[in-house]
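Structure, as structure tokens:
Partial complex: the chains shown occupy the same locations as in the complete assembly.
Chain lettering (A and B) follows the sequence in which the chains are written, and residue indices restart at 1 in each chain.
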């Protein structure tokens, strides 16, 4: 509650149009529903510009359904469920409207058409990074961003990347996904002037160390304008890319 | 060179208004000046929206002066020199117009007034992270962003952070700097709806591992909308924050 709202509320208490009990409840009320196993945060859409996202891994189908229902009861649309295995998705099917991508292990519950605007590019180094790429792309799309995909454009065959330069140049934000040596974001970052979000993936031989090699490589990128999210965190990259893409101009 | 520029140039070759030699030079010409010890990239301002930045560490004062001169000869202003020790700065003093911050070990050569627009917030957890914070803040300012500073607002005394909530809420992009456990970006990320750039610092006791603990913590942030740059990389965070801050709205 911001200072000006607080002052207004207190004025209403003084004027008698609100009781101290009502005011106390408003000031201190939990902005979430407690389901026992989870506290569903209903203020988040206002606070953060996007409804709460359900991290599917480690939750039972029953728990996920409960959270979705709690959100749908309040009219929430386009609820993202990440890391949702096909097995759990099968258990949930039919219980609420839902769009599911097995490649990205991502569902959008209570989906609603919305216009896709702006331009996010998702670039990948190889075919094996597809799952992470799609998690990023579908997340951004579910939130309302237009997405262009440039896959299998790793730095060992530069001409494949350069051939898509036009796509990169018109993007407002780029998600660059790479495993192995993770060099793609540095090269992309040197070619464009928009923010680049680097996503290391756990794809690779031996000393890729489950993605740590790519992660370190990206953190040490010699190109400016590059930041990094966690290994295989396609959702985080897509979410942030959308946030940047939808920015309004300075008034 | 974009496709449409290439076609235009080739038309001029056919029509005779440009010779093949001229066209070949334009298509293939190196867009940099070779100083022997460095290749100064004169196209970058156009390509990336900001002139090349000089990484001062590991270069001699003579080399730095050479690069600055090469850039000033082409009229470049507000040239950033990062990681510039006071000793080197003393050697360079008087050789070109320059503003220097010892706290941030950062210089702006050939400085020029420019209006500061938008809003970047730089938040720090403790007093000891000041150097990294200032590197971020001065970088963003040198590039043209308005910056607000909220220092010493770590999560062990939440009220200190919440007291500056208004600053955080009006920012278009936040740089959150923290050493030790690196929890600040997660808490900030949960309070706002703009992109948050997390900067781990190498400040801390024993198992902070030179900043690795904070780095890992930030990469694993449970808040959405947070991305990470390298340890102590205030410059990188400030550069990216400026890039996000200055974004235009979708047409």
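We adopt the following convention: a residue touches a chain if its C-beta (ideal position, glycine included) is under 8 Å from a C-beta of that chain, and two chains touch if they have at least 3 such contacts.
Keep in mind that what you see is a predicted model, and the values were worked out from it rather than measured.
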Whole-assembly copy number, given 2 chains displayed: 8
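The rule we apply is simple: only the chains that are shown with their structure count from here on.
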For chain A placed onto chain B, the superposition rotation in degrees, Cα atoms, nearest 5: 180
Residues of chain A touching chain B in the complex: 2-3, 47-50, 53, 117-118, 165-166, 169, 172, 190-195, 197, 215, 219-220, 224-231, 235-237, 239-240, 243-250
